[in-house]
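Every protein chain but one is kept in place in this view of the complex.
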Amino acid sequence: MSEVRYVTLISDFGTEDGYVGAMKGIILNGASHARVVDVSHDIEAFNIRQAAFAVKNAAGHFPPGTIHIVVVDPGVGTARKPLVVQTSEYFFIGPDNGVFSFIYAQEGYQAFEIKPQVFGHPISSTFHGRDIFAPAAVKLLTAEPLSKFCEPAGEVVSFFEPLEKISDNEYELRVIHVDHFGNLILNLNREVWQRMAGNRTARIKLDRGFLVGIQDTFGSAPKGRLLILWDSSGYLQIAQNHGNASESLQIKTGHKLTLQLIDDEKV
Amino acid sequence: MSEVRYVTLISDFGTEDGYVGAMKGIILNGASHARVVDVSHDIEAFNIRQAAFAVKNAAGHFPPGTIHIVVVDPGVGTARKPLVVQTSEYFFIGPDNGVFSFIYAQEGYQAFEIKPQVFGHPISSTFHGRDIFAPAAVKLLTAEPLSKFCEPAGEVVSFFEPLEKISDNEYELRVIHVDHFGNLILNLNREVWQRMAGNRTARIKLDRGFLVGIQDTFGSAPKGRLLILWDSSGYLQIAQNHGNASESLQIKTGHKLTLQLIDDEKV
Partner (left out) sequence: MSEVRYVTLISDFGTEDGYVGAMKGIILNGASHARVVDVSHDIEAFNIRQAAFAVKNAAGHFPPGTIHIVVVDPGVGTARKPLVVQTSEYFFIGPDNGVFSFIYAQEGYQAFEIKPQVFGHPISSTFHGRDIFAPAAVKLLTAEPLSKFCEPAGEVVSFFEPLEKISDNEYELRVIHVDHFGNLILNLNREVWQRMAGNRTARIKLDRGFLVGIQDTFGSAPKGRLLILWDSSGYLQIAQNHGNASESLQIKTGHKLTLQLIDDEKV
C-alpha cells in the first residue's frame, strides 16, 4: 500500500475553474503514495470519442496498477452508471457512456458499477469527478475491496461496433473516430486482424479505386498519397501522408467502408 | 522536513514561454520533498476574480500543509504587497490584489508581507513568480520561520464585500463572480447563512418574480429553470439548469440583489 501508484486524469473541464485541482487534492489527500499525472483537460466539451481515443493512446504505457480516470460526462446527474473497469493491468474509472470503448475492444475486462451511497458524503448531480470518481480512486489506492463500493455492472456502453462479415472475403468496416490530423480510425485492431487474415492482405474500397496493403509508417507512401496503416496503439487507420484523409475523402465518423481480404500474391 | 509537501500553482502565464517551468524548477531545486501540482495556467490574463474562484474551489481538498501559489498579478512591479497568507491548514502565496478574497471570507487567517530584499538575489520588476513567490515557497518548504522573511501585512485587499443589512429580514447581496457556465456567485457562504437564517429560508428578488429556497443540486429544478443553490465549495449562487443564468438574467459581476429571509411555512 505504500508503493507509488499513478493516477492519470483525462477530462473536458479545462483547468481555469479549479475543478481539476479539486480532484487532484482529493486523490493526494486520500492516498499519500498516489502520484497524479495529467493526460489531458483539453478534451473538447462532451467529446466522448476524443476522450476514448486519448485514453487508448496513453493508458497502456503506464506501470501496471495505474488508475486511469476519464471524466467526459455529458450525462452527469442522469441514470448512466459510474464505472470501475478492471483489466489485467489497470483500473479505469469514469462514466458508462463509451469512453472506454477501445479498452473493451482490446482485452479482457470486468466492469463494476460504483455505489456512491456507501461513500458517506453528499453526491452532487453536477460534479461526479469530485464526488464519485476521485473518491473511487482513493478507495482503490487504499486497497479497499471492490465489493465494498461496487457491484457488477452488467452490460456497458461502447461505440466500438465489431466488424460485420459480408462474405468469406469481405467485411464492413466502420470509421469510429477522426483524429485531429484527419486520420480515419477504424474498428479493427491488430489482434483481430491477425486471427482473421491468415496469409491474406487488406484491400479497402474507396469511391475511386482501392487502397491495398497495410503499411508500417506514413513514409511508406509518397507525399499526398493515402494509405492504410496501424495507428500508434494498433488500430487500423486510413491516413494521408502530409495530408488530411478525412477532408480528402470527405469521410467522417460513422462512415462504412468495405474491407476485402485478398491473396498476398495479387498485390 | 523530509515529508512530502505539495505546492499548487495557479497563474495567467500560459506555459509556452517556459516561465511556469522556471517556477517549478526553483521549487523542486530548493526542496527535494516538494511536489508541484498544476491547478491552472489558463486563467484569463489579469482576471483576479477567476483566479480567486479557482483557488477557492481547489485549495481545501489538498492535504494540510499544502502551499497554494497564485500569480495573477496585473500590478507586478508596483507597490502592491507580496503576501504569505496562513490559515489553519494551508499557506497561500501571491500578490495582495484580491486573489485570496474567498480565503479571507471563509476562515481565520494571518497575512504577512514578504520582504524579498532578504532573499539575497536581484528582484526583477516583471517576474515575481520566479523572484519572490517561488523562493518564498522554498523558504516555507525548508521550514524557515516566517519572521525571517516576512512582516505582518496589515490590511489586505479583498473584493469580497460583506452582506449589507437593509432591515431585519432583508440584505443586499452582491454578484462577486460569474463562472464560465454563467452561474452567478454571491457574497454569502453557508457558515454565514446558518448563523443568520435560523429557521428561515431565502428568497431573492429578480426583475420578474422571485427565487425561493436553496436547492442542493441543479437537478432540483426543471430544465431551463433558475434556482438558488450552494456551489461546490459552499457559496450561494444563482444558476440555471442546463442554461446560463448570467445571460438569461442579463446580470454581471458587481450587480446587487435583494435577499429576503422568509418563514419556511410561507414557501
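Every chain is named by a letter (A and B) in the order it is written, and numbering of its residues begins at 1.
Quick note on the criterion: a contact is a pair of C-beta atoms (placed from the backbone, for glycine too) under 8 Å apart; a residue touches a chain by one contact, two chains touch by 3 or more.
Treat the numbers as computed from the prediction; the structure is a model and nothing was measured.
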item	value
Full-complex contact with the absent chain, from A:N29, A:Q50, A:S158 or A:Q240	A:Q50
Candidates B:S124, B:N169 or B:S248 - the one touching the absent chain	B:S124
Hidden partner interface residues of chain B, rising order	14-26, 28-29, 32, 35-36, 38, 77, 122, 124-127, 130
Contact set of chain A toward the excluded chain (per top definition)	4, 6, 8, 10, 35, 37-44, 50, 53-63, 66, 179-180, 216-219, 232
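Heads up, the rule we're going with is that only the chains that are shown with their structure count from here on.
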item	value
Chain A and chain B: spacing of chain centres that average the CA atoms, whole Å	35
